[in-house]
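Starting off with a structure, shown below.
Taken from a larger complex, these chains appear in their original positions, while the remainder are omitted.
By letter and in written order, the chains are A and B; residue numbering begins at 1 in each of them.
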Amino acid sequence: MSIPVKLEVFEGPLDLLLHLIEKNKVNIYDIPIVEITEQYLDYIKQMESRDLEIMSEFLVMAATLIKIKSRMLLPAPESEEEEELDPRQELVDKLLEYKMFKYVSDKLKDKQEDASRVMFKSPSIPKEISDYKEEIDVEELVGDLTLSKLHEIFTSIIKRQSDKIDPVRSKFGKIEQEEIDLSHIFTQIQEYGIAHKVFYFRNLLESQTTRMEVIVTFLGILELIKLGRIKIDQEYILDDIKITYMASDVITMEEAGF
Amino acid sequence: MEIKLVEAQIEAILFTMGEAVELDRLAMAIDHDEDTARKIIQNMMDRYEDESRGICIIELDGAYQLCTKASMYETIIKITHIPKKHVLTEVLLETLSIIAYKQPITRMQIDAIRGVKSDHPVNKLLEYNLICELGRLDAPGRPILFGTTEEFLRCFGLQSLDSLPAVNPEKLEDFKLQAEEEAHQLTLDI
């Protein structure tokens, strides 16, 4: 798929999704999830964000889309008493809420423009009322606040702060931010595939623990399905995904065309 | 006339102070109760509407301030340079509207609605004094709660939070209809 050379900048995954929905002129209540997910993934592949924080937020949404997509591809359980909720519902609600705030922020912008035409005047207390420096009675302000109360407040702040420090990670010392290399993981999955032929998604994750790595691995799997190099089965919902590697060689990401 | 004198006093106070003056302080200064003070000010506000007046009284959350009428803008910029106010970017506006409508709200709740981290816009809005900390939520981690300031009301020409543009459920329905219409006009190629 061809993508415009200059990528638009989006504030976040919801912003991007809304844009795609509008661009495709589709109903937000009935998002063609397959199409939108594909375009979404195309977009984030083009993103050259060095900012892992931002990138990971886009990736989390990618994973959500993929999850919804896979749930929609599954046949709905037949004899369920309760009617199955549309897997898209939660996302739709989020999108609508976000869209609503985009709408009101536009309204507020107009209001601000109108209001900026109004001028105020700075105080002009006559000089002779020289004692106008508003007296603040500090003693009254402090009131019955005691030192021990102040101490208590400080202690709780410090406690909160040490709670925030993850004791496990903080022991690692300085953590170098790790670049997650999609092409490397892409190759790894295939090498694993050649060695094992049939394996489970969970097997791939054994050595990988960060959320980012899980997401990237999952993206890699999706690419390989698209390329027809693997096939996946999942007998029951939430069951581990069984992967069968069908090719016998390793293809690089460049060769695969991205 | 006693009432005329009180009006003059209120005008003088608002003119001198420049900033918004709370009703209770005004009432105290003119030696009347708050109800009477409010009525007198309401009355004055009506009379400032006269087309020969270039200034008016605005209400900001129970405080009153003198300012020029918006229609005077063109004339004023002829004579004086008006410093540009902060231009709020989309991100800031978006974050600000979430805070305005959902206050008191924590940063995490803002993040959840926006789908992205909001530290930066929140700090910028604090810096511009458009939002402030309201305290901490009584929940694990005791996260900070944010809300809007008087400056926010002034900057957006709002009397109080009640005068925020309404977002009613009907509006959501509108979005729905709009989306459906658009969808009907197209043949989808899924």
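Just so we're on the same page, contacts are C-beta pairs under 8 Å (C-beta built on N, C-alpha and C of every residue); 3 or more make two chains touch, one makes a residue touch a chain.
Not measured: the values here are computed from a predicted model.
Beyond the single copies displayed, the complex in its entirety has a chain composition of A x1, B x2.
Rule of thumb we're sticking to: only the chains that are shown with their structure count from here on.
On the chain B side of its complex with chain A, the touching residues are 15-19, 58, 65-73, 76, 82, 85, 88, 90-91, 93-94, 96-98, 100-101, 113-117, 141-142, 154-158, 164-165, 167, 171-172, 175-176, 179-180, 182-183, 185-186, 188, 190. Those residues of chain A that touch chain B in the complex are listed here as 11-15, 25-30, 32, 34-35, 53-54, 57, 61, 94, 96-109, 111-112, 114-126, 160, 163-164.
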